[in-house]
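One protein chain omitted, others in place.
And now, chain A:
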Amino acid sequence: MRLPKPRGGLSEWLVARLAEPGLTGSAPGADSWDDESISLWTLHELSFRGFEDADDRAEWDPDLLGVRRDLETALEERLRARWTEAGAVAAPAPADVPTALEDLVAADDGPSLADFVRRRADRDQVLELLRQRSVYHLKESDPSAFVVPRLPVRAKAALMALQFDEYGDGDPNRLHSHLFARGLEAVGLRAEYGAYVDDAIPENLEMNNAGSLFGLHRRLRGAAMGHLAAFEMTSSLPSRKMVQGLERLGLEGPMADYYDEHVEADAIHEHLAARDICGTLADDEPDQAAEVLFGAFTCLDVEARFATAMLRVWEPQR
């Protein structure tokens, strides 16, 4: 993947700095949320697959880490403020964590893009949604993989069981991000890692940045696992709707297969995540219970904001 297009002064500075490691000087402030989001996305990406036109050593460059920390602090404060505003539920007793997660998910009233795809989306809208989703699905599960060494025994074993399935149960052909890439190809879209980052709306970048922030910081392991649980718990039924919508539009084949796999897989993963990962983590580290819920709320909240932004363009009259 090549460096993304800058979206303002900060990302312009950052992209120049990554392309030419000799540059010095301090970072300007961000011009906009868009500028801020693409900058943090780019800095995080240095810890995933990196960029062919950036220096690999930039991942641990102290100046860039300083910029990343400032952007992460602002993002985390924003996310926590939304949780407080939404009435942050008090930390449940460890044994009640799975039920608390279920309640949180059941109370989610964000708009459903899967519903829209099933019933009304046209082909161009579905392709646009797939381009946006590709930012995450082409690195599906990678943020959670960073959390493995930071967990106690039971949660670690359960996360590995879940990740093993996400990564194809040992078969590269079944790796979920690979299934999504095959799906993109089949519907005529580009399938290479990071292909549509320049098209990502800021709500989408924020969704990705939140997941990476949680995955990359040991301090945020509880939030990362709560985020994973909420993601898995809101996947199997919507995935079925995606299959129905894709078939309605004549897009059956590998892309529908990707979603089809998630109907079944995530009906399992949601229990592994809520009970065996989050439940046991809270049991072993009770102070993580509140963090689990914060992470779960954030997952639902960033998705709701993304869906609202997409639907505002597609169905302004509704």
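Brief remarks follow.
By our rule, a contact is a pair of C-beta atoms (placed from the backbone, for glycine too) under 8 Å apart; a residue touches a chain by one contact, two chains touch by 3 or more; residues count from 1.
The definition used in the following text is that contacts and distances are computed from a predicted model.
Of the names listed as "Fe-S cluster assembly protein SufB", "ABC transport system permease protein", "Glutathione-binding protein GsiB" or "CDGSH iron-sulfur domain-containing protein", the one that matches the UniProt record for the absent chain is "CDGSH iron-sulfur domain-containing protein".
When the full complex is taken into account, the listed residue touching the unshown chain is A:D165, out of A:D35, A:D142, A:D165 or A:D301.
For chain A, the residues touching the absent chain in the complete assembly are 153-154, 161, 164-165, 169, 236-237, 240, 263-268, 270-272, 275.
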